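Below is a structure I'd like to ask you about.
For this depiction, one protein chain was excluded, whereas all remaining protein chains were kept in their positions.
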Amino acid sequence: MQNHQFDLIASPGFFIATLLIYAGGAIGSLLLQNNDRRAALWSTLAAIAGSILGVSFAVAALLRGIIPAFTSESTFPLLSTSFYVDSLSALFVLAICLVALCCSIYALGYLRHYYAKYNIGLLGFFYHAFIASMILVVTVHNALSFLIVWELMSLASFFLVIYEHRDSANIRAGILYFVMTHVGTAFVIFAFLLMYQATGSFEFSAIRVGLDYASPILRGVIFLAALIGFGTKAGMIPVHIWLPSAHPAAPSHVSALMSGVMIKTGIYMLIRVSLDLLPPGELWWGMTVLVAGSLSALLGVLYALSEHDLKKLLAYHSIENIGIILMGIGCTLAFSATGHNTLATFSLIAALYHTINHATFKALLFLGAGAVISATQTRNIEHYGGMIKTMPQTALFFLIGSMAISALPPLNGFFSEWLTFQSLFRGATSFDAFHDFPFILTIGALALTSGLAAACFVKVFGVTFLARPRSTGAAQAKEAPFSMRMGMAGLAIIAIALGLFAGPVSRVLGQISANLIPGGKAESLGELNLITVSSPDKFYTISMPAVFLSLLAASIILSLLVFLMTRSRRVRIAPTWDCGTDLTPRMEITATGFARSIITIFKGVLRPSRQTDIEYHDSRLRYFPKMEKVILGQRDIYQPYFYQPLRELISKLAIQVKRIQSGKINAYVLYILLTLLGLLIYFLR
Amino acid sequence: MTFITPQLLLVLTTTVFTSAILLHLTKKNSSAVFYYVIQSAAISSLLVIASFERISILLLISISATVAVKLFIAPFFFFRLIKRHQLKFTVSTYLNTPLSLAAIAVLIALVQADFIKPLLLLTTSGQTFILNLSLSTILISLFLIINRKGALSQMLGILSLENGIVSFALSAGLEQSPGLQLGITFNIFVWIIIATVFSSMIFRKFGSMDVTALNRLTE
Amino acid sequence: MTTTVFIIWGIHLLLIPALSPFCIGVTRKIKARLQNRAGASVWQPYRDLRKLFCKDEVISQDASWLFRVVPYLIFASTLVLGASIPLFSARVQNLLTGDFLVIVYLIAFGTFLLALAGIDTGGAFGGFAASREMTIAALTEGGLILSLLTLALLCHSTNLAVIADTLGPRYFLSFVPIVLAFISFMIALLAETCRYPFDNPSTHLELTMIHEAMILEYSGKRLALLEWSAANKYLVFIALGANLFFPWGITHSQSSIALLVALLLFVAKALMFCLAIAVLESSIAKFRFFRLPDLLFTSFIISIIALGLTVKS
Partner (left out) sequence: MALILIIIVPLLAALATLTVRRNLFSIQLIALVVLPAEVGAVGLSVYRVYHQSRYECGAFLAVDALGIIFLLAVATVGCGVILYSIGYLQEEVRKQIIGFSRVKQYFILLHLFLMAMFIAIITTNPILMWIALEATTLATAFLISFYNKPTSMEAAWKYLIINSVGLLLGFFFGTLLYLSPLIGSHADVSVSWQMLLANASVFDPQILKIAFVFTLIGYGTKAGLVPMHTWLPDAHSKAPSPISALLSGGLLNVALLAILRLKIITDTAIGPSFSSGLLIFFGVASIMVSAFMMLQQKNYKRLFAYSSIEHIGIITLGFGFGGLGTFAALLHMIYHALTKSVLFLTAGNILLKCGSTKIARIKGAFSVLPVTGVILSLGFLAITGVPPFGLFITELYILAAGIKSNLMVVCLVLLMLALAFISFLRHTMKMCFGSPVEPTPRGELGKLVILAPIILLSILLLISIFLPSPLRALIESAASTIQR
């Protein structure tokens, strides 16, 4: 590999140029805010340009290896704006820019329905700030600058969440999001402060070296604080509560970015902290992450099943997929803590691969959802139906996304779940019986999760796109504009490609992982080539191209054969069999009905709420119901059992504290006297 | 220093102290002002005597200003306030008299405690008892502000507190430059005017001088 | 030599689709006998398929392109499945698509598409069946994966061909986990292939059917493909059970005699499975839908126990 070819692209100057384009996009769209069309055009074109630069920078950086760090001191003490784009950072920059590219192309058409309703210039400003701050988050190498850009990212995304501010639900979602992310950041700050205490520096490079002498307890505390802090951003259960309401509130291309990549910055930092800054880790770290991952995955998908709001449902799937990624990270931590370096490297590939995969297919799904929503003006999937006829291409892209997220071969979701499974299998054999069990249970959780995810996406796709339209909105929907379809097509192609070229991609990821795991060698991972992925000890072998091609070949040959054999048969189009009644859209299965059986089975965990409304033909007789209405909802267990009591406790405390301000001036002077005497007695005894 | 004999100092600080206690005991506003005048008179004579040593024009001005403010202007304002609003008996307290006295006893006991000892080293006359009395005056005056519900009594409490501090300073032998003394006196003068204006405004707005009526801001 | 391997490959590829209607026929015949009926001939499924291929087709006006494509994709997936699993010869160890997770997820691939096709026509039955099918499939997957994982861990490979090849010597060392895993696997088999107590493969009563309701709107060649795919899936499961849990008779030899013997042995094992399934089906009643999860969770738990008992290598 002639590395110097990429020197120009993988240079700090190029990186800064990328950021400057985003800055220009942000300021430009703010300046153009009086003209919707121009602001939209400017902001999307700038974002596309910036993303292309970002993608090329990241690719070049990945191919070239490490970029020399570049640091510039600021006038603030301890704060330096230092960037260090190692391969892990480059990978995340790539993911961010790739998704941002497709989302921006999509936005070209999507922004149209905001014209004259909301301020496009502001949207452009925050959109650019958001992307730029995400890129900074994954490249910055100083804890203070990191915290600043991290907060800027939260801030920008907060404004994007409340962008459609005339809906008070969005404001509430934004508040919840900002509160949760701020509390999460408090934990992050705590973690970094502890690191500062141990090392006396906020530079990552100094922390990395300095923490070697820190006590295991301190490291454990830092790890837990980081897990909670970054877990909040990533949407880990039980600190996920902001996610299902915040992601749907934002404009769809922003939801795609938030779900696709923003929550991954939490994953990035978790990897950075637990594998780069903190090691050596301990076994219980891995186990904790595994448990958190299993819970998130399983509960996330169950909540998604009981959801009828399309974007909310997708948001819950983000929680599920974060859980799967966490499983991979948990394995990595457990392996690296016990010296199984090769296995750790392998597991990290699984986590990273799923991170990228989820970024692509979840962004794809959100973009699809955005297309559907802007066509029908509702987020309730019960009001869709039959849209595969009105929006065939959107449907195809959405189907690809659905199949990918359901981990169906030969798409990319399958491969990363396969990797995660394999890591867990290795975990189930590498430890003593006691420590094996978490792995076995996690395998079960993952198996159940992927099955349920498939069920859920049958529900989503079936109810949204198939059968007959259930509302006039769905019946009169129009296919999305060209640019929106382009955005989705881009992501769909990436999703297919990531499945097909699993070997080479894994090799790149293996290199990244090996850089992070001390003693991890990319060479010891076994074959990772275009055709097969296999372990050195032949524990596993798989060939994604073979799966893909055999399915393709079998289908083509089969169709040809059948076509040749049955050319003479006629095909007649007729109404669906209706048992002699008039078949109306109301007789189709609804999303509620579809998920009902699963929800009933898991009602112990899900605690669904049910609201029935029966109307009788004869209210005295009550035997012949005229109409029965069942609304299945999901009872939130986190609010009433954790957050609500916490809030009440704080309110109670606040009310008690309020008594200090009693309004009586005599009491106020008494405070002064008592403080004086108290202090005198305490200090001068 | 020669002009202040320990005996004289003792007599005067005792007067200050006693009038502070009497401020607690009285039920009539006019007599409270009267006790304050007595207290101020004691302080003023202390100031006058202390300044004999290094008499100067500026010092003379500052002392006469102090005397004027404390002995004449303040009572004048207060009596006018009482007269205008007929405030004979509005002196009410949180604690009744025995309990107030008990609280005062506790405060005086505190002043005798060990931790206050280092302060007593400040004395130049060698009589720690005098400093003790001044400290007690300070605390008792503070307690007066806490205990009383009347605006006038609170004002008197603050002034009495100031007197206590001055008596402490004088008995510890601290002196300020006359210029600064003038500034302080001017401050107190303005303070008395403002406070009187306020209390009469309060009377107009709230119909009484009872500060417990001022309880709307409670958040 | 290459020609032999090529021939073996050919047989391997075609064995499942060729043999599967026969297995269905045999199972039906045995069930009929157990019900004191004469039953149709074991070749009847072949005749049915031919008849369906010759018929014209009626497609619902509400159906989309998905409805038309799905039968081909499902059949293709069963073909890939058949080619990926060990059947009778160890000469063609499939190391490309033979991972057991690929098998499980290819099965899920078929289920997913079939459920979508069921919804696509907008009839009440299709959607209803799709819901049930996905519920069962979701809950089955865990048991299936974990039971196969038990074997994989015993053999230290997740490749089915390797498992079938290497499990034999360790069989009696780990008899208990294998038996437990087998029980779990059998439950998954019944669930996935729409057998009693999960589904009634020969029902025409709307309220009980799952698989039949999803393909209710299909006719002609597409129905034939779907019926055939279902048969393929049935045989794939039987082959998995026969070759993984009873890993004998797969030959390494290249001689045509040995191959023939192995082939016959495989057919015999498959027929034994058909018999066992038929007997099992005849001796139990269909479960109420909401009792099925209990059974599936049982399968799940049993395989977890099996995993716990596994001596890892």
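The letters A, B and C name the chains in turn, as written, and every chain counts its residues from 1.
Note that in this section a contact is a pair of C-beta atoms (placed from the backbone, for glycine too) under 8 Å apart; a residue touches a chain by one contact, two chains touch by 3 or more.
Computed from a predicted structure; not experimentally measured.
Participant: What are the shown chains that the left-out chain touches?
Facilitator: Output: missing chain touches A, B.
Participant: Looking at the full complex, which residue from A:Val179, A:Ala497 or A:Leu561 touches the chain that isn't shown here?
Facilitator: A:Val179
Participant: Touching the missing chain, which residues of subunit B?
Facilitator: Where subunit B meets the chain not shown: residues 54, 116-119, 121-122, 124, 138, 142, 145, 151, 154, 158, 161-162, 165, 168-169, 172-177, 179-180, 183-184, 187, 190-191, 194-195, 198-199, 201-202, 205-206, 211, 214-217, 219.
Participant: Across the whole complex, list the residues on subunit A that are touched by the chain not included here.
Facilitator: Touch with the absent chain occurs at residues 74-79, 144, 147-149, 151-152, 155, 162, 165, 168, 171, 174-175, 178-179, 182-183, 186, 189-190, 193-194, 196-197, 202, 650-651, 653-655, 657-658, 660-661, 665, 668-669, 671-672, 675-676, 679-680, 683-684.
In the analysis below, only the chains that are shown with their structure count from here on.
Participant: Higher C-beta contact count, A-B or A-C?
Facilitator: When A-C is set beside A-B, the one with more contacts is A-C.
Participant: Compute the distance, rounded to whole Å, between the mean C-alpha positions of subunit A and subunit B.
Facilitator: The computed centroid separation for subunit A versus subunit B comes out at 70 Å.
Participant: Compute the distance, rounded to whole Å, between the mean C-alpha positions of subunit A and subunit C.
Facilitator: Chain centroid spacing, subunit A to subunit C, equals 35 Å.
Participant: Two or more other chains touching the same residue: where does that happen in subunit B?
Facilitator: none
Participant: In subunit C, what residues contact two or more other chains?
Facilitator: none
Participant: Which subunit A residues qualify as touching subunit C in the complex?
Facilitator: 386, 388-389, 392, 395, 399, 403, 406-409, 414, 418, 421-422, 425, 428-429, 433, 436-437, 440-441, 443-444, 447-448, 450-452, 454-455, 457-459, 461-463, 465-468, 531-532, 534, 537-543, 546-547, 550-551, 554-555, 558-559, 562, 565-566, 569-578, 583, 585, 587-589, 593-598, 600-601
Participant: Taking the touch rule as given, give the residues of subunit C at its contact with subunit A in the complex, in rising order.
Facilitator: Against subunit A, the touching part of subunit C is residues 53-66, 72-73, 75-77, 79-80, 83, 95-99, 101-102, 105-106, 108-109, 111-112, 115-116, 119-124, 126-128, 130-132, 134-135, 137-142, 144-146, 149, 152-153, 156-159, 162, 216-217, 220-221, 225, 289-290, 293, 300, 304, 307-308, 312.
Participant: Quick check on the complex: what are the subunit A residues that touch subunit B?
Facilitator: Residue positions touching the partner: 658, 661-666, 669-670, 672-673, 677, 680-681, 684-685.
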